[in-house]
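I am attaching a structure below and will ask some questions about it afterwards.
Every protein chain but one is kept in place in this view of the complex.
Here is chain A:
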Amino acid sequence: MTVTLETRRTVPEVETRVRRSISERLAPYAYIAPFFLLFAVFGLVPLLFTFYVALFDWNPIGEHVFIGFDNFTRLLGDARFWNAAWNTISIWLLSTVPQLLLALCVAHLLNHARLRLAVFLRMSMLVPYITSVAATAIVFAQMFDRDYGLLNWLLGLFGVEPINFLQSVWGSHLMIAVMVTWRWFGYTTLLYLASLQAIPRSLYEAAAVDGAGSWKQFRHIALPSLRPVIVFTVVTSTIGGLQIFTEPLLVSRAAPLTCGPVRQCQTLTLFLYEQGFGQFQFGYGAAIGVALFVLIVAIATLNYVLSTRIRKERG
């Protein structure tokens, strides 16, 4: 298909194209220029400036002393950094994997041909997404509370001792993961649903005639056509998941910058914020930012490699 398009366009227009002026050739660049200029000002320059600041002992209202790579060597030996990195990865896995699986199932259900109130049900998936994160965090923190939380009250009915979610490592991670999942799974569901609806009904009908059940239809028709959008959601939720900030900041009102007394749910972005804006160590904070950048680039590359492999398998 692409070949025919190409030939049709090139052959008759060769001469006119040459004659057209330079300004026309530059036009496309002008059209995309606003984005790239804004990106340069608000994206690239701050990024490069972060690398620069990371080489200093930088007090925002005091002295800036060049210290080379000292911030990075300090970072590698800092137990708080590794703790935050581990917390970030743990919360990311706990929130992303169930979220994507859940979204896949719900999208499949919402795609059912004879679903009643389809529009209402589909639109209501977006409600968590448009709710303010702060409100979400406060409500969930109350639900998971040790003494007066809804969850512990329910568990108490079955004779379970109250669980101190916030103060334990796995409990606080679970709590934040639930918040992230709740907030994002509706959005992911709609993405999946959109792809599912692009699949012609006739494929399902043909499969049904051949005797394929609901599960087999899902496995052999829906899942393969969802591959690109699954790759997309994995990439975006990875980037988002590694930058989780608001939820851990708000669940622990007593020690917000560390997410609890032993930094049990402090993520990398929260650690960055604590060092940069709590302690005024902009240089060290910038170094954490650079480390986070490297981590995200590494995981995104891994994603890219995996997704191209999947695409090749398809092709």
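Please note the rule applied: contacts are C-beta pairs under 8 Å (C-beta built on N, C-alpha and C of every residue); 3 or more make two chains touch, one makes a residue touch a chain; residues count from 1.
Keep this in mind: contacts and distances are computed from a predicted model.
Hidden chain, UniProt protein name from the list "Extracellular solute-binding protein", "Heme exporter protein C", "NADH-quinone oxidoreductase subunit D" or "ATP synthase subunit b": "Extracellular solute-binding protein". Among A:31, A:120, A:158 or A:215, the one in contact with the hidden chain is A:31.
Among A:44, A:255 or A:294, only A:255 touches the chain left out of the display. Considering A:168, A:225 or A:303, the position touching the chain not shown turns out to be A:168 (whole complex). Against the chain not shown here, chain A presents residues 21, 23-24, 26-27, 30-31, 33-34, 37-38, 40-42, 59-62, 78-80, 138, 141-142, 145-148, 164, 167-168, 252-255, 258, 261-262, 277, 279-280.
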